[in-house]
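Following this message is one structure expressed as structure tokens.
Removed: one protein chain of the complex. Kept in place: all other protein chains.
Letters A, B and C name the chains as they come in the text, with residue numbers starting at 1 for each one.
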Amino acid sequence: MNFEPDSADQRFREEVRAFLKAELPSDMAARGRSGFLSERDDALAWQKILAKKGWSVAHWPVEYGGPRWTARQRYIFDEECYLAGAPVTNIGGIGLVGPVIYTFGSPEQKERFLPGIRDGNTFWVQGFSEPSAGSDLAALRTSAVRDGDDYIVNGQKIWTSHGKFGDWNFLLVRTDTTVKKQAGISFLLLDIKTPGVTVRPIQSLEGSHHLAEVFYDNVRVPVANRIGEENKGWDYTKFLLFNERAFYGAEAPALKRYLQKIKHLSSLERAGSEPLIRRPTFATRLAEMEIEVAAIDMTVSRVIAHGLDDRNGGAAVGSILKARGTELAQRLTDMLVEVAGDYGAYYYPDTNDEASLRNQSFAGPEYAPGLMAELVYRRAASIYGGANEVQRNIVAKMLFGF
Amino acid sequence: MNFEPDSADQRFREEVRAFLKAELPSDMAARGRSGFLSERDDALAWQKILAKKGWSVAHWPVEYGGPRWTARQRYIFDEECYLAGAPVTNIGGIGLVGPVIYTFGSPEQKERFLPGIRDGNTFWVQGFSEPSAGSDLAALRTSAVRDGDDYIVNGQKIWTSHGKFGDWNFLLVRTDTTVKKQAGISFLLLDIKTPGVTVRPIQSLEGSHHLAEVFYDNVRVPVANRIGEENKGWDYTKFLLFNERAFYGAEAPALKRYLQKIKHLSSLERAGSEPLIRRPTFATRLAEMEIEVAAIDMTVSRVIAHGLDDRNGGAAVGSILKARGTELAQRLTDMLVEVAGDYGAYYYPDTNDEASLRNQSFAGPEYAPGLMAELVYRRAASIYGGANEVQRNIVAKMLFGF
Amino acid sequence: MELQLSGEQKLILESAQRFTAEEYTFEKRRQSVAQGVTVNRSNWNKLAELGWFGIGVPEEVGGFNGSTIENTLIAECLGKAQALEPYTMCAVLPARILAAVLDNEAAQQAIADLISGEKLFAAAFSEPISRGDMTAIKTTASRTTEGWTLSGRKTLVVGGDVADMVLVTAKAAGAAAPEGLCLFLVDAKTAGLTTDGDRLVDWTSGVDLVFEGCKLPADALLTSGEDALALLQAALDAASVVLCAEAVGAIEGAIEATAPYIKERKQYGVTLSSFQALQHRMADMAMELVLARSAVMVALQALANAEPIERSAKVAGCKAFVTRIGKWATSQGIQLHGGYGVTEEYRVGQFYKRLLVIDALFGRQEFQLERYTDWMLSQLEGRLHGN
Partner (left out) sequence: MELQLSGEQKLILESAQRFTAEEYTFEKRRQSVAQGVTVNRSNWNKLAELGWFGIGVPEEVGGFNGSTIENTLIAECLGKAQALEPYTMCAVLPARILAAVLDNEAAQQAIADLISGEKLFAAAFSEPISRGDMTAIKTTASRTTEGWTLSGRKTLVVGGDVADMVLVTAKAAGAAAPEGLCLFLVDAKTAGLTTDGDRLVDWTSGVDLVFEGCKLPADALLTSGEDALALLQAALDAASVVLCAEAVGAIEGAIEATAPYIKERKQYGVTLSSFQALQHRMADMAMELVLARSAVMVALQALANAEPIERSAKVAGCKAFVTRIGKWATSQGIQLHGGYGVTEEYRVGQFYKRLLVIDALFGRQEFQLERYTDWMLSQLEGRLHGN
């Protein structure tokens, strides 16, 4: 262990910064920095820009277009993109189904789907949760019955992020009801324009419609679009969920951006004639969170630097980072809304979601729209990807065998 | 509901204050205000002073010597005594076994035992918990086997407060091993000087010895010293435990005394040239607790004023007050130790426990001894009387039927 | 002191419970929200008919007597029922203000119109820099020969989108608060007065009011200077406690929405309520509810008995406490609902959003807690200087 500054990493960081400065359109960045979730057009447009540079699929193997970065470089890249306000790319494609396809998919599937993901042409959305299968995902009931070269899919998914923007949908279906629940699941890829698919947006508390239910009514999916073997879908899913937790769990860059944003805005905002941040309880609360964010960030760095070991939480570290990261994000977004003072209570429509509203002006400071959306989104973060209660079960079981 | 000041209560408060000023010896008050627990001599001496005034058994019926106070008056009396530093009287006698004796005891038992309790002649200690029966009290195994007019008692009790000071011991024993665990328990009264009884003090973390184990080796207890019926002891115990929780659970007067003490000491103590309480985070933390103490105190007042109802937590309110009161006491005693600065880390022997040390002088301010004892004692408070986890089970069950 | 509800108070509570249970359903609320309605005037008139707007207003000025205690009983029910109607901000608060300036003729008429429901009143006292301190304002009133010209922007004006009349604070041009603090009663149709904004995140009413050279008659000024400050502070304190009672109702509502849900909902083949971690969460929520209600009573006691500085401090302490634990408790209602909790399709999330709005009204936790802390320290002044 030593803490000598690493000049190669520093150079890489500067390269990324220069690239972002040159290539990230400023209106896109403004939308990316708002609390509203990035939508399809920005996500794909940004992916295209990255793809041109060869940077769109940072953690993919070189043979599928990855840039051969170290884990540390990927982390630096993510952080810089996030801090610059780059749109969030299509996680469903790049982060989730992409790795499943190149790891478990057939040569035809790789050839057919990976370029579209990498180059920002296809928007993928996830179909995992169901009304009665949330944290207990394996209880899912959407069925797929073989009919010649097709499966006939019937059922319903819920909590599909960006559902209304989807081109393709990867989903888990039950192909065997006679075995233990994990053993009868298959993993399918579905063109969302297939007849029988209905996407119904769900309104979130802050007013946005980025979540959706997806209904399947006798939908035909070619068997060729099944990943790997029939009834082995749970294995691929565990692989995918581990990626989700490890790479997206703590979201340390988001935590840092919140800190930066709170500091910036609370220096500008006044309580009477004093900057808001001069309120001692406000400043102290922020300081406590900054210290904890640094500890979380260091934990991520430890995992990046030497994988899992006893001293960094071992196999439980994904759950630890997910739980603590999301809870800290909740406290930080709370504070962000507070910074906006009276305007923190105002309703603002989602201008990422509805492009037609982008030129409208709203009451209050320019930064206010989106704060509440971010706060609500972070409330959901302790629920999705396995509720934090489930993460704590996992930690207790993994570390103590309870 | 109205908040017009109540002049009768105010007059009563002044009467109590005047009495305390006149009758409470100042050295006794100084010991009472320290964090060390009151010991036998002070407890009994103070009880004698109270008894002379007719105030030693505030919540007992008039026929057994109670002063016919309203619940509100009793609360005012307790609060004033506590704030003045009066020793804690013998709770085992006055608060716990006394009510059991006058409610369930025989005429002979009442005549024999109640005066000694009331007048401060007998010190009673409890024998409930056992090494394998803590929160799950009914799992107790200490046995009593009938032999003529006696029971022969064998077994062990633990967590007996002030064990080494006991004259008499009330204890639960198993008199039937063939029935469900609650149904085979009897409630005995035992002269602790009976042959076969061994009291072994247990050292607490801060160094005091106010807890004890009690061992019973073929101890003869006359059947006449059994409360009520054989095997019905659990009923009497539930009655006693309810009293314990309702009257001693929140300890709102203690919370108020902590606040008072923290304010006083942190105004005197300096951090550099500034009073400690001028540290903004310190003051804010104290303010938050003061607000919560007021809410707890008001909750106690609500229960005193109109018993249990839906709007004050109903039958769960005892558990609510116990859990929240003890947790707040922990935060307050933490702070109290912090106030002492460097001296908060020093070991001080228990000068209530060991009278020989009373004239010794110790490093640091006069108030420092006893703070750590109080803190450790409050750590125990979330464990004894049903651990706070058990209290939360009770609340969930009572209010929601989970 | 008597902590039992009196017979009359019990009647008010029961009638409020009955009325809200009958009139307010989640479906009706969603309809109003979809139609963009913030204040349904027919509902508003029903509240007036129940006599709720005159409660806490002395009989001699046209009210029905009673005290803030009764207002809190009603507000609790409304908070639990997720009423969109702004009882606290558009009835209790303006009535308190108007009842204190009855030497003004317009105010006499106004309070009658308020109590009858004839007109709807909004109170515009907050600005971006106020953050709870109502003397921190920039809106300016300039004397003219005919009266006053008012210019400035007010924020978080509940009822501002639908009000007939607006109570507005301003600083006399050239003077500093509190000396220059002025309180006006303004017709919402006054030229130069516009609104900015849509509504609040919990779908209740709330907008900016923008005054651009609004010309007011001389008698629009109700009071000014120290008097204005004192009466506004008293009114805001009372309204703040009533708002906290709304929060108590919201906490109770979140608990009552969540308990049956987790008893019903299954995961891993068992009901959620069989998990001890969730049982304890709900036990904690229930504890917070009991303490929140007690905190409101502590504040009511201060309203009744304490000197203004202590009163305001204790009210601030109550609001800091109730919003902190209320945000936590209602957020846990969401957590225990899982994904459904963050959607508009379930009612539990509305309670949480209500707490977010309550936190913003009258100044947030941080401000309230500092206010209480400052008072607590002021009580120690003698000791702090004496040593």
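We adopt the following convention: a residue touches a chain if its C-beta (ideal position, glycine included) is under 8 Å from a C-beta of that chain, and two chains touch if they have at least 3 such contacts.
Since the model is a prediction, treat every value here as computed from it, not as a measurement.
Counting contacts over the entire complex, the absent chain touches A, B, C. The hidden chain makes contact, of the residues C:218, C:277 or C:309, with C:277. From the set A:161, A:203, A:231 or A:393, the residue in touch with the chain omitted from the display is A:393, counting the whole complex. The residue touching the chain not shown here, chosen from A:81, A:219 or A:320, is A:320.
The omitted chain makes contact with subunit C at the following residues, 275-277, 280. Mapped onto subunit A, the interface with the missing chain covers residues 1-6, 9, 263-264, 267-268, 275, 277-278, 280, 283-284, 286-288, 290-292, 294-296, 298-299, 301-302, 305-306, 311-313, 316-317, 320, 323-324, 389, 392-393, 395-397, 399-402.
Residue positions on subunit B in contact with the hidden chain: 129, 132, 134-136, 139, 158-159, 202-207, 211, 269-273, 276, 279-282, 330, 334, 337-338, 341-349, 362-365, 372, 375-376, 379-380, 382-384, 387-389, 392, in rising order.
By definition in this document, only the chains that are shown with their structure count from here on.
Averaged C-alpha coordinates give centres for subunit B and subunit C that are 42 Å from one another.
Rounded to whole angstrom, the centroid-to-centroid distance between subunit A and subunit C, based on C-alpha atoms, equals 38 Å.
Annotation for subunit A: residues touching 2 or more other chains are 280-281.
Among the residues of subunit C, those in touch with two or more other chains are 369-370.
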